[in-house]
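Heads up, one of the protein chains got dropped from this complex, but the rest are sitting where they should.
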Amino acid sequence: MALKDISLSIAEGDFVVICGKSGCGKSTLLRHFKSVLTPHGKRSGEILFNDKPLEEADLRTQSQEIGYVLQSPENQIVTDKVWHELAFGLESLGYDTPTIRLRVAEMASYFGIQAWFKRNVTELSGGQKQLLNLASIMAMHPSVLILDEPTSQLDPIAASDFLETVKKINRDLGTTIIMTEHRLEDILPVADRVMVMDEGEIIAGGTPREIGKQLRGLGHDMFLSMPAPMQIFAGVESDLACPLTVREGRKWMSAYLQGNDVKKTKIPLEKPEIESDETVVELKDVWFRYDKNFPDVVKDLSLRVKKGEFYCLVGGNGTGKTTSLSLISGLNKPYRGKVLINGKDVRKLSDKELFHGMLGILPQNPQSLFVKKTVELDLYEMIGGTKEKKNSVYDSDIEKKTAVDKIAQLLHIEHLFAQHPYDLSGGEQQRLALAKIMMLKPTILLLDEPTKGLDNHFKRELGGILRKLQEHGVTIIMVSHDIEFCALFGDVCGLFFDGNIVTSNTPRAFFSGNSFYTTAANRMSRHVFENAITVKDVITCCRMNL
Amino acid sequence: MLQDESLDDFLDAFLGEKGHQKPEKKRWPTPAIPINTDNLAAVAMVHKDMKEPIAKKKLSKRTWVAIVMILVIIPLTIWFGIRFMGDRKYYFISMGIIVYTFVPFLMVFEGRKPQARELIIIAILAAIGVAGRAAFFMLPQFKPVVAVVIIAGVCFGAESGFLVGAMVGFVSNFFFGQGPWTPWQMFSFGIIGFLAGILFRKGLLKSSKPQLCVYGFLATFFIYGGIMNMSSLLMWSSIITWKSVLAVYITGAPFDLIHASATVFFLFVASKPMIEKLERIKKKYGLIER
């Protein structure tokens, strides 16, 4: 059963956020709000739209009144030109050319699309594409706008731009908004109501502040998905109102600790755990550009990663992080400087040496690795099929079956063996891709944005798996925008800027040294505690001081 | 935590191994359960089902109209053109072919207001064909287009096969340049897909690899090659003699042979997985034949 006993009513002009773990039924619920998208299956109960059953509203009314923005910016675009895409819905509704011209012009102006109005859609960035999808829905003047994790495929800056636009629509036009979203810290402060779902049921509902209280009472693990101030609030006993933003969180901290003598204010910086002095990956004065006539992307980069270390590269878009990763993997070659892997020049290693038993690279889009029709076959595919026979890609003495089963167990995908890779959720696909990479026995893992589009629950699961690999001597180098994840799981964090690493240190030292580029927990608590960077740190500090 | 421990041991053994140096023999106990074979069997079953066309053996009225158009009216036009249009007959014929082949399909297709999913499937297959033609630009005549069109016809019926073929011919020439050859190409690709669909529905063509390859070879060599060679002859000269026909077919044969073997190659390696993928899409999203 995908949904159980759901009752809710949403008033006109409300901003409603539905949250929950992946697979909790939020998308299924949203799809019930629009008949054409409702999945096949049995439904009992009623859905009312403007006091009438939704089925009674004909398709035309539904198409016009209920706008629906889906997850992937890329897949939603149907036509080849921006202006045509904007007009698509209006064409379906049968408006005449002058009306469409007016509406399209309005939308282009409101969303700031004029500059790329006549372009081909392929030339747009991900953020622009999603904005175009939103604009082409808004062109139909819907009274309800439904958004299903619209920012999960966007980078942080594009995502907060997009969410700003959604807020603006709600504020300026009074459009009712129902959305699911992982990026709650941006959206909760303006939400009128929040519904928390788990296993197809609504387990909590109310204003964001009420939710904070309710979830604390329930002790439910959904709390891990809430913004840092709310998590800290939940971890500490207090009678104060639940803070939603970092600003409120700071005030709350001050109020909470008022009157108490704050004695313990500092978490000692841990020494980097040096398990071995063996350097696995080393970059020496590396310079790189894509073309003779292009500017340098990587400038004089030097980097040393030790065996068993989890190295996080953080930093803005287009600073050269991903390019650096491709230099380590040998996909791109520097024009000056050296890349050494296990002490050998990467250029001198053959592909077989490099990619079998040494380097494992997880691509950003896990789907680009899936070949077969079931998860199990896809894993076997990596080691030359199901036949128990050694070959050039599988030279282990361990039976293939054992290897596949164990790797699947490690990545928690053994229950998915019979499924088609594309039927898995985003987090499961990510783990399958990692499992496929692990079949080649890499000792160094390169990860590019592995947490993109994952909810906190899946992130933690992934973090745990990476930890486990680390314990067995696997070195991990990760490029990420996700500073919370880096703070939790990284051993060393490096800030990448303008083709170079500006500073690197252990996460605690690294993040407490930054004032903008740091975790929400740190920003919230830095005026009271030193070096507290994770939610857990702050909660511990608070408890210690009471 | 026994399981966890065994996982740890495994990881150490698995990751610690180096390809060349032999570690000490460490055999893992094989669990009694064999590899998940029932799952594989289920997939095989699906495939078996597919081989026998579930479709009704009767042709629809629309299909009949299309058959009459293609098999009667078009040859009639060709005859008329050759008989009466004097020197300019071949252009007359080529235009006749555009009009006649497209009109019924357009009427039928537009008339029944196709669903979004149908449009998407045709567009995707056509785009794969176009991208395929572009991807192999460095190998003249070695193109996967016919293979894609045949698979489209087999999986989604004669009409879709025709539309995919014609669409590939039309759109790919937006990238390579339109010319007097465009309508001929559209027609040749289209008719190959159309025939594949008809033969499959009639049960004369099975979706097995050898049958598809044979059909692919014959269709490419005789239908595509036959039509395109004829069209170039008509373009160059308007006096058709047996000798000139023979000459043009002989000079065209090597190219057609390459094209036909490309079709066979692509059908050989890609037909089975491709058909499986399309069947899955059909099942998963309720796109079963109307």
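Order of writing sets the chain letters: A and B. Residues in each chain are counted from 1.
To be clear about the criterion, a contact is a pair of C-beta atoms (placed from the backbone, for glycine too) under 8 Å apart; a residue touches a chain by one contact, two chains touch by 3 or more.
The rule is short, and it goes like this: contacts and distances are computed from a predicted model.
For the omitted chain of this complex, the UniProt record lists the protein as "Cobalt transporter", which is one of "Cytochrome bc1 complex Rieske iron-sulfur subunit", "Fis family transcriptional regulator", "Cobalt transporter" or "Tryptophan synthase alpha chain".
Checked against the hidden chain, the listed residues B:204, B:218 or B:269 yield one contact partner: B:269. Of A:89, A:249, A:450 or A:494, it is A:89 that touches the chain left out of the display.
Of the options A:144, A:382 or A:435, the residue whose C-beta touches the omitted chain is A:382. Residues of chain A in contact with the chain left out of this view: 34, 36-37, 59-60, 63-64, 67-68, 70-72, 74-81, 83-84, 87-97, 100-101, 104, 114-115, 117-118, 120-122, 133, 136-137, 140, 329, 331, 351-352, 354-356, 359, 361, 363, 365, 367-371, 382, 422, 436-437, 440. Residues 87-88, 91-92, 106, 109-110, 113-117, 119-124, 126-128, 130-132, 134-135, 163, 167, 170-171, 174-175, 177-180, 235-239, 241, 243-244, 247, 269-270, 273-274, 277-278, 281, 284-285 are the ones on chain B that touch the missing chain.
Please note the rule applied: only the chains that are shown with their structure count from here on.
Between chain A and chain B the centroid-to-centroid distance comes to 39 Å (mean Cα coordinates, whole Å).
Against chain B, in their complex, chain A makes its touches with residues 40, 356-357, 373-374, 376-377, 386, 395-399, 401-403, 405-407, 409-410, 417-418, 420, 441-443, 468-469, 471-474.
By the touch rule above, chain B contacts chain A in their complex via residues 3, 6-8, 10-19, 22-23, 25-28, 30-31, 35-36, 39-40, 43, 276, 280, 286.
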